[in-house]
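Some chains omitted; the rest stay in position.
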Amino acid sequence: MTHPEKKTGRSRGEEWWSTDIIEMSPGVIRLRGYEIQDLIGRVSFPAMIWLMLRGELPTERQAALLGIALGAAVDHGPQAPSIAIARMAATCGVGINSAMASAVNVLGDVHGGAGEQALAFFGEIADAMDGGLDLQAAVSDRLDRFFREAQGYVPGLGHRFHPIDPRAPRLLEITRDFAAEGVIDGRFAGIAEAVEAEVARRKGRRIPLNIDGATAVIYGELGFPPPLTRGLFVLSRSVGILAHAWEQSQRSERNKGPLPREWLWAYTGTPVRDL
Amino acid sequence: MTHPEKKTGRSRGEEWWSTDIIEMSPGVIRLRGYEIQDLIGRVSFPAMIWLMLRGELPTERQAALLGIALGAAVDHGPQAPSIAIARMAATCGVGINSAMASAVNVLGDVHGGAGEQALAFFGEIADAMDGGLDLQAAVSDRLDRFFREAQGYVPGLGHRFHPIDPRAPRLLEITRDFAAEGVIDGRFAGIAEAVEAEVARRKGRRIPLNIDGATAVIYGELGFPPPLTRGLFVLSRSVGILAHAWEQSQRSERNKGPLPREWLWAYTGTPVRDL
Amino acid sequence: MTHPEKKTGRSRGEEWWSTDIIEMSPGVIRLRGYEIQDLIGRVSFPAMIWLMLRGELPTERQAALLGIALGAAVDHGPQAPSIAIARMAATCGVGINSAMASAVNVLGDVHGGAGEQALAFFGEIADAMDGGLDLQAAVSDRLDRFFREAQGYVPGLGHRFHPIDPRAPRLLEITRDFAAEGVIDGRFAGIAEAVEAEVARRKGRRIPLNIDGATAVIYGELGFPPPLTRGLFVLSRSVGILAHAWEQSQRSERNKGPLPREWLWAYTGTPVRDL
């Protein structure tokens, strides 16, 4: 971003909307300095995502790993509020984009933020290692602090439904392959596994890495900052949201509620009374 | 979808949320019948999108073409309402997912529906050809009807800003390459070019294919129905929306309005009056 | 709206956002020409709504009737997709405004548009009467056309759940009182009752006016155009949406899904298969 002198009129208006991402003039579209027609057909969709978010093109192998993480989290079924909302919205007479918007909108701190929290957690351990601690000490210090301050699950570990989330070990295995290949250095994979092991040691039982932890490892290895982890999750889950909105829109239901139509809800408030 | 007999209790509740897309049990996630851990690392992100929406995996080349179309439409700059909204929302104290939701939500019939309309238009020409007309006659008939009934641009042609949209000829060229390779049959490319030529003949000047027309050609070649064209556009533009929301969130503006802060708006209503 | 000559610079930017609704300068806020400090405390909340939407203040009795219609439709329980969405969103880690947004967003043509459709329907009958038909003939003609063209419920009549919606007769009764008082002329009430009677005659059973029909009568009597009927419904239902989001936020659930946590959904797709 340039440091603008004070402008007036049209150039002040144009400055107000300044961006490093896209440049346009009639007949010309450039993304991050590249002509759009040069990008089209030469870089993969994950590479476009990377370029837009980071400003530079990834290598093909980096883009491949990003694509794998994006593909892994597309859906977790209609018991997830986001997916249920997409399906209900699709029956209410709104466009498919609006059904998707209502759904994406709930991927907040609780529903969509676990990966961000996991990467921030792993990143603090990495920072401690940069400050001179070894892996084990850095993990142990961070967990000491976690158990002192917080409650509930350690970020990135455990799942209320899956004893072992089938996505996580597979993603870790792939991460190890990419590290062996030299695409990434494997540091976050090591941190995640050390966290898992240390928690198991302290608790006496394994609380395995979940999908949020596993994708956080990959996004961290690839150099994405924690808040973008949530953004990437939105791109990924938008696929499942679209698939469910679309499937629902092929059916004849109208104003689909959460329970079968012939059911109601339990009323637990003040008994009937006169005004 | 099965034709359910009347169920009661829990199984009725579970039937209410039935889906063909995803199957789950503790430790198991299957998408369209495939174990998630088998998909991860073996199919590309565009192939996952295809599988989720269509129920079957594409070939690698089909997935590549889908990825090219998705990558082409990621951004058209902050004068687009969706992008401006994402940037303003990012300054209002909401999560990045909510900034994206407010933006995706406006990709309606006017802002996001042009591809859907173009594919429906091309599809009607294809149907007429299936009914026995040749290409030229089918195009001519459809345009006769269009100019009788509607006004404004023919779907998929013309752009208010670009004399020639640089994305469109490049996408058409790639479509021709994929047709030559046998991945697709090139029918929608032919229809789009015939529409463009016939409109030029009638108007006396070329109104070139735009990005919506060009991506509609590709989605049509790949067998997607028109309404999914809008859904795919949402996935694509979500990338630009995220990039702009993220860039904006790195700056210190709060409650960013549409105009420079020191400007107001023109009031054009009733002059000041007493109550 | 003035017809602007071509402006440049800042005044062109300010013209771009011109509005008849609000005028501001430092220390001054005027709504529709009235100083805000003159309005505050002297006009009721429904009167403010009317002023903002219509440009002039209503009489006190007009504002009272508007308030009655707004109050009648605030909630229809958590089986309505909007309310269920508000409650689920409130458990996902987003602000209460975002929970409300996801909910309001689904008040589309099917979930929120019934009043708009009813008022348009009644309005066409009113137009036919302006053209010289008597009430009975105008109703009969419009219903002839409806049964020829459409299927399903006549707009404003019938309810899938309530044999008689308890809100509708009470609203009609009040409308009659306000007409007797001279606040409104009672024309739309007459039309709605004639439609109900004629449908009963044709079907052999009464399909009573519903809440959408009854509020459409009131909004029509008060001179609101049909599309604003949907906007007013959004204001009204936002109250219930807020109440449910708030109640839910006081509980400890996280990522509340549509079904009890221990239930799943029925999978009806392709059986498990190898990749």
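We call the chains A, B and C, going by the order they appear; numbering starts again at 1 in every chain.
Criterion: a contact is a pair of C-beta atoms (placed from the backbone, for glycine too) under 8 Å apart; a residue touches a chain by one contact, two chains touch by 3 or more.
Remember, predicted model here, so these are calculated numbers, not experimental data.
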Number of identical chains in the entire complex, 3 depicted: 4
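As a working rule, only the chains that are shown with their structure count from here on.
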Central subunit by CA centre of mass proxy: B
Cα-superposition angle relating the copies chain B and chain A, to nearest 5°: 180
Same-site or different-site touching of chain B by its copy chain C, using the half cut: same
Separation of mean Cα positions, chain C and chain A [Å, integer]: 36
Chain A and chain B: spacing of chain centres that average the CA atoms, whole Å: 22
For chain B paired with chain C, centre-to-centre distance based on mean C-alpha positions, whole Å: 30
Residue list for chain B, restricted to those that touch at least two other chains: 1, 13, 15-17, 19-22, 24, 35, 39, 43, 95, 97-98, 101-102, 105, 259-260, 263
Chain A contact footprint on chain B (complex, rising order): 1, 12-13, 15-17, 19-22, 24, 26-29, 31, 35-37, 39-41, 43-49, 52-53, 64, 67-68, 70-72, 74-79, 84, 87, 95-98, 100-102, 104-109, 112-113, 161-167, 169-171, 174, 227-228, 230-231, 234-235, 238-240, 242-247, 249, 251, 259-260, 263
Contact footprint of chain C on chain A as seen in their complex: 8-10, 12-13, 77-82, 84-85, 88-89, 91-94, 98-99, 101-103, 105-113, 160, 254-259, 261, 263-265
Chain B-touching residues of chain C, taken from the complex the two chains share: 1-2, 10-11, 13-25, 30, 32-35, 38-39, 42-43, 55, 57, 93-95, 97-98, 101-102, 105, 258-260, 263-275
